[in-house]
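Shown here: the complex without one of its protein chains, the others still in place.
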Amino acid sequence: MPEIGVRHETMSIWEYANPRKFTATATRLLPWVAWAAAILTIGGLIWGFAFTPNADRFESTVKIIYVHVPSALMAINAWLMMLAGSLIWLVRRHHVSALAARAAAPVGMVMTLIALWTGAVWGQPMWGTWWAWDPRLTSFLILFLFYLGYMALWAAIEDPDTAADLTSVLCLVGSVFALLSRYAVNFWNQGLHQGTSVPVATGGRSVADVYFLPLVACMVGFGLLFVALVLARTVTLIRTRRLAVIEMKAVRA
Amino acid sequence: MNLDLGKYTAEVLLAYAGSLVLLVGIVWISVAQYRRAARDLSRAEKDAK
């Protein structure tokens, strides 16, 4: 029987919005996620690098796919996660969610860089150029700029709540414009880039099992790596903020 | 086992090397910051008591 005035103990996802609870759970989960990420990423990359045949047309460059596709996937997913975190912060004012969005940004930026780098190195022999103003490449470059701006805004504002608010709004507006840019860029230049090789939505795929299985391992590995990094970085931000509060109290006393 | 990268050896190795540097970099920085924050906080909490 729920009593009046007594907060009823129901498990809900919002329990983890409490920074203490989040830190406790995240630090407990972190070793597991980190090890799973390490095993799958390292294993998948070795599998892809050393134990897959070369393809007819692409020869050994096909092996770049094991880094390129997962990093590109996570570059976009990281932004989507930041968007979700920003929305939750704006609507429900949970600090953890704003901090998680902040924690994800550098990881997403690195993923974007990896995707651009591997794409450039692959494009050099295949398309005969390091860089082409292809829609997908261009969109990723724009995404990279958005990450830079988002992180710069976080770094520029001192008050944490103001920073969380402003970056969240920027993330929302930026998402709309990033999507718009994607279509604008598509319109502006027809691309060289091949279509997606693992269309998740339709369930079909254009690559054979020998390439597909290590690719799945890498994709899951990169995903777990992203989760592990975001957990660790969010806990770091929570602790840094708590440290700042303690120091503030010490100064006042 | 297939380690024969043929004429694209340089490209494949370059792609993997650059990506690994970036991946290890972000992991390294994140772990270092994580450890430092944990240490500083526990020290500060001890001092506060």
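For reference, chains read A and B in written order, and residue numbers begin at 1 within each chain.
Here, a residue touches a chain if its C-beta (ideal position, glycine included) is under 8 Å from a C-beta of that chain, and two chains touch if they have at least 3 such contacts.
Here is the rule we go by: contacts and distances are computed from a predicted model.
Chemist: Pick, from "Phosphate transport system permease protein", "(2Fe-2S)-binding protein", "Heme exporter protein B" or "Aspartate carbamoyltransferase", the protein name that UniProt gives for the chain of this complex that is not shown.
Modeler: The chain we cannot see is, by its UniProt record, "Heme exporter protein B".
Chemist: Where does the absent chain make contact, in terms of the chains shown?
Modeler: Result: the unshown chain touches A.
Chemist: Touch as defined at the start, partner being the missing chain; which of A:17, A:76, A:126 or A:157 qualifies?
Modeler: Of all options in A:17, A:76, A:126 or A:157, contact with the hidden chain holds for A:157.
Chemist: In the full complex, which of A:17, A:145, A:213 or A:246 touches the chain missing from this view?
Modeler: Within the whole complex, the residue contacting the unshown chain is A:145.
Chemist: Which one touches the absent chain: A:24, A:80 or A:169?
Modeler: A:169
Chemist: Pick out which of A:185, A:218 or A:231 touches the chain that's been left out of the picture.
Modeler: A:185
Chemist: What residue numbers in chain A mark contact with the hidden partner chain?
Modeler: 142, 145-146, 148-149, 152-153, 156-157, 162, 165-166, 169-170, 172-174, 176-178, 180-181, 183-185, 187-188
Methods note: only the chains that are shown with their structure count from here on.
Chemist: Using CA atom averages as chain centres, what separation in Å is found between chain A and chain B?
Modeler: Each chain's C-alpha centroid was found; their separation is 15 Å.
Chemist: Which of the residues in chain B end up touching chain A in this complex?
Modeler: Going through chain B, the ones touching chain A are 1-9, 11-12, 14-16, 18-19, 22-23, 25-27, 30-31, 33-34, 37-38, 40-41, 44-45, 47-48.
Chemist: Which of the residues in chain A end up touching chain B in this complex?
Modeler: 41, 45, 49-54, 59-61, 63-64, 67-68, 71, 106-107, 110, 113-114, 117-118, 121-122, 124-125, 225, 229, 232-233, 235-236, 239-240, 242-243, 246-247, 249-250
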